[in-house]
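Every protein chain of the complex appears in place save one, which is left out.
Chain lettering (A, B and C) follows the sequence in which the chains are written, and residue indices restart at 1 in each chain.
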Amino acid sequence: MKALYFAWVRERVGKSEEEIAPQASVATVDDLMTWLAEKDEAYAHAFEKKSVIRAALDRAHVSHDARIAGAKEIAFFPPMTGG
Amino acid sequence: MKALYFAWVRERVGKSEEEIAPQASVATVDDLMTWLAEKDEAYAHAFEKKSVIRAALDRAHVSHDARIAGAKEIAFFPPMTGG
Amino acid sequence: MAGAAKPIVRVQREDFDPAVESEALRRGRADIGALVTFVGLCRDEGGTLQALEIEHYGAMAIAEIERVAAEALSRWPLLGATIVHRYGLIEASGRIVLVAVAAAHRGDAFEAASFLMDYLKTRAPFWKRAHLVGGARGDWVEPRGADDISAARWRAAES
Partner (left out) sequence: MAGAAKPIVRVQREDFDPAVESEALRRGRADIGALVTFVGLCRDEGGTLQALEIEHYGAMAIAEIERVAAEALSRWPLLGATIVHRYGLIEASGRIVLVAVAAAHRGDAFEAASFLMDYLKTRAPFWKRAHLVGGARGDWVEPRGADDISAARWRAAES
C-alpha cells in the first residue's frame, strides 16, 4: 500500500510518500504506526506520540482502530489547521 | 409637537405628518394614541389596536408608557419589516 | 476596543456593491482574519412578487442603525462594520440590505453579522409593501415571528 505523510509528520519521516508492505499481523492503523515507528529513528520521532496523529484510509478520516486490510492508500498527518 | 405616521398607520390617518397640540393631561404615548383616536374615524381606525402600534420619541423607540413632555417629534408605525 | 473602526452606516435609494463595501473594510490592513458579508435580497415568492416598496423613517433609521452597530462593537472585538439599507422600489432579485463585518476570528464576525441582521429586522424603521406580478399593489409585509425569536437570542447574554 501507499503511505503518505504530511506537515511535520512528513518532515520527521523525511519523505512525502512511499510504498510499504507490512506483514499481515499489522491489522489496524494503530498497529501500522507502531510498525513504522520501529523502522528507524526518523520514523520513531514522527510516531512517538501516536495519539496526536490523524490518519486517513483511501482519503477518508479513520480512527486508530480502523483495519487497514484492502486499503490502497494511507495518510498520516497532524491535526488539520486549514480554513 | 410634530407627529409622523408610517406604513399602514400613515395610510389610515391619511397623512404622513402634522403638528399636534394635545392638552397637558395627555401625558404618555398611550394617552396620545387615545387622544388621536378620538379625532375622527380615520384616526380611530389607525389606532383601534393600540397594542400593535410602535412609537418613537425624537427618533428613539419608546414604550407606550413613556412620557411625551418635552419631545419635539413623535412617530407611530407598525412593527418594522426591514432588513 | 483597539483597532475598531467607526462603523459605516448608510441608508440610500440606490443599489450598492457588496464587493466594494467588504473590500473597503479589508484594504490596507493585515489584522483581519475573517470577513463576513451578508446580503439580503428581494425574493419573488414563487414568481408572484414583482417588487418590494420600502418605506422608511429616514432620520431615525440612521440613528437606530448606528445604535445597533455600536451595540455590536461593544459586544464583539470587531475590526470594522458596514451596514447599508436601501429604501424605495426594489425589484425581485434586487439587493435590500448589506451587513459586512471584519474581525480577527470568524466566530466574532459570524455572531456580530447575525446579531446586526436580527436587530435591524426588529428595530430599524423600515416597512415593506409587496407589489404583485400583474401590477396589483399587495399588502404590507407582516413581521415574521421568527425574527423576534431570533432577536431574543441575544438578550439572554445581556443580563
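Brief remarks follow.
FYI, a contact is a pair of C-beta atoms (placed from the backbone, for glycine too) under 8 Å apart; a residue touches a chain by one contact, two chains touch by 3 or more.
Predicted, not measured: the structure shown is a model, and the values here were computed from it.
Note that the undisplayed chain, when the full complex is considered, contacts A, C. The chain that is not drawn here is touched, among residues C:A81, C:A113 or C:V141, by C:A113. Of the options C:K6, C:R29 or C:R137, the residue whose C-beta touches the omitted chain is C:R29. In the full complex, chain A contacts the hidden chain through residues 4, 6-8, 10, 56, 59-61, 75, 77-83. The omitted chain makes contact with chain C at the following residues, 17-19, 22, 26, 29-44, 46-47, 92-93, 104-107, 109-110, 113-114, 117, 146, 150.
Convention: only the chains that are shown with their structure count from here on.
Centre-to-centre separation of chain A and chain C, using mean CA positions: 48 Å. If you average the Cα atoms of chain A and of chain B, the two centres end up 72 Å apart.
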